[in-house]
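Removed: one protein chain of the complex. Kept in place: all other protein chains.
Think of it as A and B in the order they're written, each chain with its own count starting at 1.
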Amino acid sequence: MKKLIIALAASAALLGGFSTGAQAQEKKKVCFIYVGSKTDGGWTQAHDIGRQELQKTLGDKIETPYLENVPEGPDAERAIERMARSGCAMIFTTSFGFMDATVKVAAKFPDVKFEHATGFKAAPNLATYNSRFYEGRYIQGQIAAKMSKKGLAGYIASFPIPEVVMGINAFELGAKSINPNFKLKVVWANTWFDPGKEADAAKALIDQGVDILTQHTDTTAPMQVAAERGIPAFGQASDMIAAGPKTQLTAIVDTWGAYYIKRTQALLDGTWKSEQIWDGLKDGILTMAPYTNMPDDVKAMAEETEAKIKSGELHPFTGPINKQDGSPWLKAGEKPEDGVLLGMNFYVEGVDDKLPQ
Amino acid sequence: MRIELQKRARVSTLFSIVSPILALALTLVFGGIMFWLLGKSPLGALHSFFIEPLLEVWSLHELAIKAAPLILIGVGLAVCYRSNNWNIGAEGQFTIGAITGSILPVLNPDWHSPLILPLMLVMGMLGGALYAGIPALLKTRFNTNEILTSLMLVYIAQLFLDWLVRGPWRDPQGYNFPQTKSFQIEAVLPEILASGRAHWAFIFAIVAAIALWFMMRFMLKGFEVSVLGQSERAGRFAGFSARKMVWFSMLLSGALAGLAGISEVSGSIGHVQPSISPGYGFTAIIVAFLGRLNPLGIIASGLVLALTYLGGEAAQLSIGISDKVSRVFQGLLLFFVLSCDTLIHYRIRLHFGRTRPAEVAG
Partner (left out) sequence: MFEAILLTVITASTPLVIAALGELVTERAGVLNLGVEGMMIMGAVCAFATAQLTGSPYLGILGGILGGGLFSLLFGFLTLTLVANQVATGLALTILGLGLSGQIGESFVGQSGIKLQPIAIPFLSQLPLVGRVLFAQDLTFYLSIALVIGISWFLFKSRAGLKVRAIGDNHGSAHALGIHVIRTRYLAVLFGGACAGLAGAQLSLVYTPQWVENMSAGRGWIALALVVFASWRPWRVLAGGYLFGAVTIGQLHAQAFGLGVPSQLLSALPYAATIVVLIIISHNRRTTLINTPASLGKPFVPER
């Protein structure tokens, strides 16, 4: 009985659509699944801002339902499947931990398009996308080397995964391009999201003598601590200038919106293809927050580096680069393959920490 | 107005049945008002919460998947709590069970034998039991409070798991991301029916619940649990040992939590990763009490709680009710169930008007 009513309603809607001819199709659903809260001030919020941009730009053709705070594991698989069954035409799964769940559901629903952020498993209806965050970290490293009097920066890291290690290395390489003796202290907070612990880590680093701070965790707590202690710092995932108006030098801002619009347009045009996309500064998938609280010459240098990275003239990982123990990794002028970067599990020379293995 | 309770001479059978229905009705009314205040259709919201997840076969499978660990852990905890042992670290035992159960497939990915799965399950149970054995040992040997030690061990287990999958167990072909290789097909807990994902963990849960119900109801051991739980002294007169009971109940609940852990990893996830449980070990404590520490009741309460998780998701997708509201709604349901259960043991009298001083006592 219920099914009958739904069927009747659906056909009525269809008939209505055809008869007026104005809206030949009902709105397509483009769905998003988040690992955190959409107001976490970091990773998930950046994705949600992207979704809102998408909704604003293509809102007359699509709807954008979402699920937040979905735990990684079997819950994710169920949530994604529910989306696929509820008529989503395309589903963005925005956390690495959703990878296997996305792969499994994608195999069951060949007509639905899937896009998984930061993963490495693909299928004909499953694309992956990622952002070259390390490009921004390199610029941060250069600024840090110019701004730090001691040549010693503190890095609050979340978990030892390649993306984070890559960021630490890029920061150190950027810094060393200005000051070859630059050192970096790393503290692993073992969390993406715990303001108290992040603040404690920031204080510990400052107490150990670093005079500039950067973070790869998601809340603004470290920025607040830096502001209080009066040392400069870099923001992460979103522009954190509000937490440190006199503190933030710049921030890596994840700007997924352009990408979401591009892919949704492709879906609407029927030109969507499964691709493994790893975009960078030049594609606008990440942007640098305004360069603030620094002398003009430092700002000019940062802008120049940013322009060089965008034009492809500069690749942050260009040899000669030694590994932490001094053994050579890249020869002069050599650049690593993307696969090597994506699986990075070693430090470059100058990082004052032992990488958890 | 004043509320006064009067103990019933015996447990009311009528209210054993009426109380959950009353609780549900109250939840529907108050939940409906809440949704209405938030500008959502109350009927639509309640429909997505309680009906939508039950309408489709695949969703019923998902319900079984979500309920299985809750029931498995919950029935073990019920025995623990009945015997007055307060294991609240089932989450840690779940985690360790998942780890010890996964040793075989992670270290021997090329071992294709039908033996592997039963061995994994046994090792998972052993791991969970041993981990619960730590608070048992500390309680019997050093008189250390088990609430605290079992809780602390949860954090340690989670950090150990984290270290394992980011370090020694990491899949070398996985771009150094923190997860192990996917288990070989022989190491995956099979699905029960072809129509969905539900796997054998649900059967384990039902069997465990019935077995423990039988034990509590008809076996001497069950009697021993109840007597020692009510009064250690009385138990001693009957010749029961409270010390042995600590071991029995902790090892039992640990083993079941461990079984839930390895079943979840093997059946639902297929590899080991840093986050394997959205707090099943803690939610199961509520499940145990909602089921009034009765194994059969726990089957029902586990299913209901699982339903609210699925329903929360459905409501978020179909009418945009945020997950925070879902959690508040879940809290409401729990509160109403807990308070309505009062009716089973007590008569409630409402007194209006001023209270006389003599009545204030108490």
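The criterion applied here is as follows: a contact is a pair of C-beta atoms (placed from the backbone, for glycine too) under 8 Å apart; a residue touches a chain by one contact, two chains touch by 3 or more.
A quick note: this is a predicted structure, and the numbers were derived from the prediction, not measured.
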item: Residue among A:K28, A:K203, A:K262 or A:K282 touching the omitted chain; value: A:K203
item: From B:S16, B:S241 or B:S322, residue that would touch the chain that is not displayed; value: B:S322
item: Residues belonging to chain A that touch the chain removed from view; value: 37, 39-41, 154, 185-188, 190-191, 193-201, 203-209, 219-221, 224, 228, 242-243, 352-354, 356
item: Residues of chain B (touch criterion as defined above) contacting the omitted chain; value: 3, 5-7, 81, 86, 88, 138, 142-145, 147-149, 151-153, 155-156, 159-160, 162-163, 166-167, 282, 285-286, 288-290, 322, 324-332, 334-335, 338-339, 341-342, 345-346, 360-362
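Just so we're on the same page, only the chains that are shown with their structure count from here on.
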item: Centre-of-Cα separation between chain B and chain A, whole angstrom; value: 35
item: In the complex, chain A residues that touch chain B; value: 2, 31, 37, 65-75, 77-79, 81-83, 85-86, 96-97, 100, 120, 159-162, 190, 339, 342-345, 356-357
item: Footprint of chain A on chain B - complex, ascending; value: 55-56, 58-59, 62, 65-66, 159, 162-163, 166-167, 174-179, 182, 197, 264, 268-271, 273-278, 309-310, 313-314, 316-318, 320, 322-323
